[in-house]
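Next up is a structure, given as structure tokens.
Note that one protein chain of the assembly has been removed; the remaining protein chains are unaltered in position.
When the chains are written out, they are named A, B, C and D in that same order, and each has its own residue count from 1.
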Amino acid sequence: MVEQTLHSISLYLPEIVIVVTLCVIIVADLLVKGIKQVAAWIMLAGLFVSGFFVMLQTGTTDSIFYDMAAVDPFAVFFKVLLILTGIFIVLFSMKNTELEEYSTRIGEYYMLFAGMMLGMMMMAGATNLLLMFLALEVTSISSYVLAGYTKKSTRSSEGAMKYIIYGAVSSGIMLYGISLLIGVTASTDIYAINEALNAGTEQTLILNLSVLMIIVGLGFKIAVVPFHFWAPDVYEGSPITIAALLAVASKIAAFALLIRFFSVTFIDSAGLSVTGTWSSIEGIHWDVLLGGMAALAMIVGNLTALRQDNIKRMLAYSSIAHAGYILMGLVILTSEGLTSVMVYLFIYLFMNLGAFYVAILFMNKTGTESIEGYKGFGHRSPLAGVAMTIFLVSLTGLPPTGGFVAKLYIFGAAISAGWIWLVAIAGITTVISLFYYIRVVRNMYFFKPGESDEAITFDTTSKIILFALLIPTLLLGVYFQPVLEFARNSMLMFGF
Amino acid sequence: MELQIFGIGILTWIVFIPIVGMITILLLPDKNRNAIRWIAAIATGIQVILAGVIFAAFDRTKLGINDAESFQFMEKFSWITVEAVPWVGRIEINYFLGIDGLSVLMIILTSIIAFIGVISSWNIDKMVKGYFTLYLLLVTGMMGVFVALDFFLFFIFWEVMLLPMYFLIGLWGGPRREYAAIKFFLYTFVGGILMLLTMLALYFSVAYTDPATGQSVHTFNILHMMNPANYVDGGLLSGVDTTWRYVAWMALFINFAIKIPLFPFHTWLPDAHVEAPTPISVILAGVLLKLGTYGLLRINFPIFPDATVYFIYFMAALGMISIIYGAFCAMAQDDFKKLIAYSSISHMGIVVLGIAALNTQGMVGGVLQMFNHGIITAVLFLSVGVLYDRTQKRGLYDFGGIANQMPKYTGLAMIGMFAALGLPGLNGFVSELFSFLGAFEAYKWITIISVTGIIITAGYILWTIQRVFLGETPEKLTNLKDLTPREILMFVPLIVLIILLGIYPSPAIELMNSSLSHLVEFVTGGGL
Amino acid sequence: MEILMNTTIFVPGLSHFLVVSALLFSLGVMAVLSRRNVIMVLMGVELILNSANINLIAFSRFTELSLDGQMIGLFVIIIAAAEAAVALAIILNVYNRFNTINLDEINLLKG
Amino acid sequence: MFIELPLIILLLPLLAFVLMIFFGNKLPRQGDWLATGMMTITLLLSIVLLITKVGFYSSETITSNFDWVVVGSKSIGFGIMIDNLAAIMLVVVTLVSTLVHLFSMGYMKGDVRYSRYFAYLGLFSFSMLGIVLTNNILLMYVFWELVGISSYLLIGHWYEKKSASNAANKAFIVNRVGDFGMFIGILILFISFSSFTFEAIFESINAGQLPFGSEGWLTAAGILIFCGAVGKSAQFPLHVWLPDAMEGPTPVSALIHAATMVAAGVYLVARIFPMLTADALLVIAYIGAITALIAATIAITQFDIKKVLAYSTISQLGYMIMALGVGAYTAGFMHLVTHAAFKAGLFLGAGSVIFAMHASLHKLHDHSTDAQDIRNMGGLKSKMPITYWTFLIFTLAISGIPLTSGFLSKDEILAGTLAFSTLYGHWLLPLIGFVVAGLTAFYMFRLLILTFHGKPVSEKIQNGVSESPKVMTIPLMILAALSLFFFYSFNPFGAASGWFYTAVERPLSVVPELLQPATYALFYEAVSSVHSTAMILSILIAAAGVLMAVAVYQWKKISADDLAKRAGFLYKGSVNKWYFDEVYNIVFVSGSHVVMRALRWFDETIIDGIVNGAATVTKVFASVSGWIDTNIVDGLVNGTASTANRAGGLLSHIQTGKVQTYLLFVLFSFLVLFVLIL
Partner (left out) sequence: MELTTILFYLFASVTLGSATIMVFSKNIVHSAFALMFTLMGVAALYVLLYADFLAATQLLVYVGGILILILFGVMLTSQGYSLSFKTITVNLLPASLISVAVAVLLIFAFLSTDWTISEVAERSDTVYDLGMLLMGDYILPFIAVGVLLLVAIIGAILMSTRLSAENNGAS
């Protein structure tokens, strides 16, 4: 028993590093007063170390802590994405005027950030319903507070409150669903549940009910229609760095959980075929359900985004729409689909963070969050303008940017699985999305800056960060083989 | 035959030279305007030279179209290869370039127009650096489409053109530039999505067996898509004359029809043309529209011969409507640029009619018309540009008596106009002749109705000439300067081509004759 | 009465507990949806969590789930506590900004 | 020799054109000597060619061909064909052209675009020579269009005048209508026979191949190609451009009317004659007859000296076409040649008069009097003797008075029509022929008398008038000489015995026998039998016409006004050219305006409107309520995607900002989804 625990600990080092980082930040926050941004640097170091341990786990496939969690390439893939996002967000946060006001409390910011990272990384690996729920709650509770971090701002406070109410209810419903699932199958481990279901449970009514309730909780996390309502309000209210974190990391983690949960639990083990198509357990229509929600998300997300003027809000709706695109890859029930989800998320990380980062930069310099306020920015700051254009173009899905490859793979997988109607909706909504993305570009370039408007310049660090996001976004558009292979190999854990 | 410079194939050079120029420009300071212009001119100039080399070295007898062996200057490198895993075969995307008789003329056209475009951009003063950066990116996109043989690559080049065009119209255009730019963007983007979806459907329906490993490999290779044997059983687009194949054909057709632009997908064109700055109008009409018909010939026809034959009457009818409709609309315009824009619709209708004939004459006529129309509209837009530069006006009623004031200009512009009117001895006639010849063999009445278009064309062209060049010179126009040497330089190569190809089109026709004959056989033979 | 009580249908089994939980759940939902006061909403959430817990513990009593159910119940209680603490802190903060905790009056963010 | 020489003949005018365009302004005297000189060389070479050809190789047809392009497996060749027809035509064209060049040196002196004018003359000659020399209907079409464009340039030479550029446009567009038919005809021929050369086409037809396997299509092809001739030769119903073409300089009119443009149509019919079926020929004959009659009736009442001549040209062209239609091939062609000489002369003579009138009016500073109106002339005989006498000769020739060339050819035509009617009926054709002969004599003498005889209308003007310079009168004298009979036949009353008739023989028809017109032998027999009748009739009628004119205008025995009144609507119709222009204006010009405006509206409103969705509606609404941003892309977003946007608006209404409402939606959708998946 102890050996098992010790062995598990050796495979859980990335998470443990994060916990240690959390503790170090607490200590440092108490003791070290002179050094600016000490918490940030510790956090950064922690993330790097954690990332290092994640890399060490490449190729490992093991089940740890008495089947509570899995260490497998799939988890590693998502942990890599999460840590990357984490690093970027820390970098974003270090120079953010919004957070400067709270510099005395910045330690807490990173403590909560570490907590959230821990929760998300646990989500990526959890194979037990309890741990899944717990990880979700760790993530959520941290993010509730982070969303309200700029507590002097009414909007931030309101956002946090809405977030926690909405989140608490959603997770309550989800918990209820989980309890039903556990009751029907009498086990908490998802593999065991799958076995039990395959053994012939006829309780489709109660199972569908529990699936639906779980979807309410997970749908809340990935912000997919009709469970998305919180997202725009919370994104708008939150500090922009946290909005970015919620739009990217939180979504990535939730997708990891969602994919693992559904594609392990509700898969008909007899329906698995070598060609990589599967089928869900008879009578439980989670795939259709999620398909419908994906379609709704694409439509609602893109349409509503048309009307937004706040950049954060616009990006919130855009991320709702993107959740729809990503979900497509899961519902078509093929391994190809899952690979494409992973590719999508990988690329989504860079382009969405990029868009947020430019927004952060502009906000730092001019204080505007309004898209109408972006007029002339392209002329005032050519580099950031071009970068923003590329990120938005990538979000639209035009080559030769990463976003195109992402869409290509998702669309391709859906077409090959025969989900033409879903792809058709995706295609149409992509066109719609052009409008609101290009509107930002238009505002940046098609207006002359005013007489008094000076050029916006950035320091070298900002430029480096910008390039660190820009280059992958562009590069992935023309050479995506490594990502594809990475994603594919990470899929192998499913054994298809 | 392999033509290489420094170990890199000539096609790669011709496609990416503008990118080299673009990067150089990006590294220069903003203020160095002349250096920027010269770099752009040199980059496109090198392209012209390379196009000349290609023209000289091109083997006129090779067939191309569906036969990988007979493509020329081929370059094929594995670009993205993901090894097979149990659930899915190898993914293969190739960097696959090559030209045949269908594309070679388009390459020459693109290089010439791009070069002339740079010359005519010389007097653009607003954001010079940005302008030429985008311009060169656009040129790469256009050139790339014409040489790509991998659908993925084709698509990338295709879409790469979108954004530069959007900015070029939107930032350097006329008063309603934003509207025009977004309209252009939207239309082509819709088409692009349709093409993307079709491309993916094709990708998953086509797999060839790798001779080395015996694996079944899905591929974006356009040539593999033309072989019915490569379609997997149960693929969405497998089989012949299936509904999905028709749908796919239609999707692609709409995409290309938007670019051509064919009635009723044309309304972006007048706006885009009117608002775009002169060099961009030149590029737009000169090259971009040809991408549509080129796409039809390169992709729709050989990949879906069954659907092509099924829809061919429809296509011919649309061609006819475009000819007549475009011509009438052109007649009704009082904006010089809009008039030319509509005339483009009319003339591109002739291309569509020609290729819809599905016989060699029609096909040759159509492709030659693509080339000729490119040259002719370039001249026309340059003509408008010259006047616009001097007067800031484009309305036909704003002019008159220019002939007295600017004789050189009038002479050159009138040659372009007469070529547009289809005057024998100038190149427009030859291609129209062959297009109609081919079309008449296939569709008597459609062709007869279409030919009435040339009467209308004569009407609006002569009317325009009368409005603009003839008559008394009004007071306000009496101090117009005739062409500068730079302007003459941009006209002369085009005018020379207009006359040369009008008198002796053989050099151009020779290039494509065998390829197009083969294409016709291939399509009418149901892809066998 | 006695006879009635001895009828098996009235002997508390799994279903009886589940029905109780279902009712509790919907009462929680009712509170969440209809009460303006955010603290009331929070109480509703507690009801929902409790109902889920009843389920879990009932399953642990009546099915093979055994102690696992209780274990999860234990964790849920802890999570509920943590959530409540954070929620109340946030609510206090909101109260400081808005001087109200009526949910329908707090809607700066919308559209 | 038969390859190089024609090529040189063909290319010299082109060379002149190119040189004049690029260097004309820089040469001394603006290069008129260069253009004229080169044209003269061309003329000399043509004469050499004619003599050699007709003299030594009379029966041969010399062709040479080279591949122009290869399309698919079909090769399309271009080439030169010299037969007697071409050789004679070469001389006619070059001769008239040379004389016009010469005349222009005087007439156009001091013009703003003097050198440009000569350049265009060169281009015009080149194009016409191309038509003459080609062996190939496609190449003929090419030159055909070039003729069109050069005539466009020349008619619009004084383009500052709106009427001139209008006339140029009209000429070109009306011709295009004819060419449209010709183009379709060419398409039919090529599709059927895979060749453009006359020889190959005729051979194929002779071998029994028919277009699309139908005889009707062969007739159709013939008539369609004839459409080209209808346009160029100003036949009914496309004759309307020609009178307007008088807006060009008068020498140009001479060139167009005599040798180049209008002759091309007749030449074309002569060229394709072998493939014309009897039906096609009948159509052609009637078209010619109608044209001749209409034009002649209009000419009677016109007062503009050039207009009268213009209508007379149309009328004479109708004659030629009618001749070809009835099968009087040689006569028709001969009339073309003889007409070329005297009509060129008439125009140049008119030019001389106008030139003199202009000079006189200029001296008087009179800018309101029309220098071309014959009512302002009269009595110029004494002032301009050379002009008068030559003009008289031309008038006699066109009226068909014996001893002139016109008599020879016209007589044969009338005989031909008469013969045709004896063979097939169709009495209308000879009837029209004779009536027109009489009318021609009448209106030509009317013109002569009003211009040169009688009392001058204004002494002042008459005093200012003087004879034109030599460079103008010499061409007149040459042409006058050429209008006499002995150049064509030594028998003043029978052309058939002359060299011309032996040189130019009617070619054998290649169409299937059932469709053929009467064979040459049969036709010739008929002609011989009616020849004397025709001759006597024609002389009588011409004399009657002349007498009538003299009676009315010289002796004033009959009042012209009375006649006009008595003719009533006929007079009115004639003066107004039978309202052709008006009707065409309403039907075609206004018609196409309506169509184009409608289409433009359709394009901008419907098609674009569909795309822009309710954009228009939204915009109207916006301007009313004034709250929508007028910004364009916003307009577009509100417009193109208006539906999308409205949906977005609805959706963002759902986003109320109240978290409980959100939860309500969540639970509601939870229930809905549950119901859906059950």
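Rule of thumb we're sticking to: a contact is a pair of C-beta atoms (placed from the backbone, for glycine too) under 8 Å apart; a residue touches a chain by one contact, two chains touch by 3 or more.
Note that this is a predicted model, so its numbers are computed, not measured.
Asks: As a test of the contact rule: which chains in view would the missing one touch?
Replies: Per the contact definition above, the missing chain touches A, C, D.
Asks: Using the document's definition of touch, tell me which of A:Val145, A:Ile267, A:Val423 or A:Leu470 contacts the absent chain.
Replies: A:Val145
Asks: Return the single residue from A:Gly51, A:Pro73, A:Gly86 or A:Gly183 that touches the missing chain.
Replies: The missing chain is touched by A:Gly183.
Asks: Pick out which of D:Leu7, D:Leu522, D:Leu650 or D:Leu671 touches the chain that's been left out of the picture.
Replies: Final answer for the missing-chain contact: D:Leu671.
Asks: In the whole complex, what residues of subunit A lie against the chain that is missing from view?
Replies: Residues touching the hidden chain, for subunit A, are 1, 5, 8, 12, 19, 22, 26, 64-66, 68-69, 101-102, 104-105, 108, 111-112, 115, 118, 122, 128, 130-131, 134-135, 137-138, 141-142, 144-145, 148-149, 151-152, 160, 183-184, 186, 202-203, 205-206, 209.
Asks: What subunit D residues would touch the chain not displayed?
Replies: On the subunit D side, contact with the omitted chain comes from 658, 660-661, 664, 667-668, 671, 674.
Asks: Can you list, in ascending order, the subunit C residues touching the missing chain?
Replies: 2, 5-6, 10-20, 22-31, 33-37, 39-40, 42-44, 46-47, 50, 53-54, 57-58, 60-64, 66-68, 70-71, 73-75, 77-86, 88-93, 95-97, 99, 101-104
Methods note: only the chains that are shown with their structure count from here on.
Asks: Applying the document's contact definition, name the chain pair with more C-beta pairs in contact, A-C or A-B.
Replies: A-C
Asks: Any idea how many Å lie between the Cα centroids of subunit A and subunit C?
Replies: 28
Asks: Cα centroid separation between subunit A and subunit B, in whole Å?
Replies: Centre separation, subunit A to subunit B: 42 Å.
Asks: Mind pulling the residue numbers of subunit B that touch at least two other chains?
Replies: 178, 182, 186
Asks: Hey, what residues on subunit A touch two or more of the other chains?
Replies: Within subunit A, the residues that touch at least two other chains are 161-162, 165, 169, 173, 232-233, 307-308, 435, 442, 446.
Asks: What does subunit B use to touch subunit D in their complex?
Replies: Against subunit D, subunit B makes touches at 176, 178-179, 182-183, 186, 263-264, 266-267, 325, 328-329, 331-333, 359-361, 364, 401, 403-404, 411, 418, 423-425, 429-430, 433-434, 436-437, 440-441, 447-448, 451-452, 454-456, 458-459, 462-463, 466, 469-472, 504-506, 509-510, 513, 516-517, 520.
Asks: Along subunit D, where are the residues that touch subunit A in the complex?
Replies: 633, 637, 641, 644-645, 647-649, 651-652, 654-655, 657, 659, 662-663, 665-666, 669-670, 673-674, 676-678
Asks: Considering the complex alone, what residue numbers of subunit C touch subunit A?
Replies: These residues of subunit C touch subunit A: 25, 28, 32, 38, 41-42, 44-45, 48-49, 51-53, 55-56, 58-59, 63-65, 68-69, 71-72, 75-76, 79, 82-83, 86-87, 89-91, 93-94, 96-98, 103, 106-111.
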